[in-house]
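Can you read through this structure? Questions will come right after.
Below, a portion of the complex is reproduced, with chain positions unchanged.
By letter and in written order, the chains are A, B and C; residue numbering begins at 1 in each of them.
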Amino acid sequence: MKFTILINEGPYQHQSSDSALHFVQAALEKGHEIFRVFFYHDGVNNGTRLAVPPQDDRNLPKEWSALAEAHGLDLVICIAAAQRRGVMDADEAKRQGLDADNIAPGFRISGLGQLIEGGIQSDRLVVFGD
Amino acid sequence: MAMLHIVNKSPFERNSLESCLLHAKPGATVLLIEDAVVGAAQGTVLSDRIQKALESVKLAVLGADLEARGIAQEKLVDGVNVVDYAGFVDLVTGHDNNQSWL
Amino acid sequence: MSEVKKFLYVNRKAPYGSIYALESLEVVLIGAAFDQDVTLAFLDDGVYQLVKGKNTEAIGMKNFSPTYSALGDYDVTKIYVEKESLEARGLTLGDLMDLKYEDEDDDWAEKDSIRVVSASEMADIMDTQDIVLSF
């Protein structure tokens, strides 16, 4: 089956990103397809490359990036939510006149339509949040 | 149609499990993940409610979250099923639709 | 995959204490462009989102209540509010905003978007959806 996953919370503060990651890994192992992972609300904070958690802790943004690379996942960060919270790619930072960006590899910034399209194109949409 | 309801918050702290059970139709499955798993234990103020819910819906808990909270499978209300992440995926594909009670 | 899907947006949280109500509404507006079968459900504390007479000046946030009134223009016309949730909170339909739409199948007659339903009817509505979005 084809899945779209919605993640509403940032890493660490709540378990939603962890739960979603384990769900996606299990779905891939079963041969399912992940059409898209959409990051909304504070979920956009999963897409920063500046996180440096303690050595003995998991690095959630890096785990998402690695999973995306290994399986060609489409990790989409909502642009409106990202602007509110300060998650920027190079283009968007430039457009906003900012001097830095912080997006992690494997993530891309796009609009909310990508979430709706995920719902339309997938067999199942599963939401992880607070 | 049979729906999968996903609850992730402790029913001692929030109303989401209560609201979910009020809306889950007979034949539906309610899956408890994250902090919600504590609601499936025996001997709590909610155990009777869970027992009663089992008369019309199926109840499952995510084993990984149960272990992380130190709750042994033997302490669950009878009839509650334990699944792993693969089982979580199967529950999603095995139901027509799903809803997260955030 | 070109058939129309049934999308349900479930709103269970009060506005302003958290951003979920506002950002949920933003999804609804964007989603309206996709010509799917859209329904909004307001239950539990979500019913506070539709209460009229809000003034957000003193908390320094933008009042997004007017956006709900615009939903009819986006062809979002099925707004279900749970009776039990209203009653538990001492609210009635009269405390809510008067949301309308013009029915193109009925000579553009103005109709109410909000329908108060029981928890049991809400359960039926949820059960028949393809996609349930909760925030």
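One rule holds for everything that comes next: a contact is a pair of C-beta atoms (placed from the backbone, for glycine too) under 8 Å apart; a residue touches a chain by one contact, two chains touch by 3 or more.
Note that the structure is a prediction, hence the values are computed from the model and not measured.
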{"item": "Composition by chain label (entire complex, not just displayed copies)", "value": "A x2, B x2, C x2"}
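FYI, only the chains that are shown with their structure count from here on.
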{"item": "Chain B and chain C, separation of their C-alpha mean positions in angstrom", "value": "27"}
{"item": "Residues of chain C engaged with two or more neighbouring chains", "value": "20, 130-132, 134-135"}
{"item": "Chain A: positions in contact with at least two other chains", "value": "8, 127, 129"}
{"item": "Complex contacts: residues of chain C adjacent to chain A", "value": "1, 5, 7, 19-20, 23, 26-27, 30-31, 33-34, 36, 130-135"}
{"item": "Of all residues in chain C, those that touch chain B in their complex", "value": "10, 12, 20, 43-44, 84, 119, 122-124, 126-132, 134-135"}
{"item": "Residues of chain B touching chain C in the complex", "value": "1, 3, 15-16, 19, 22-25, 28, 97-102"}
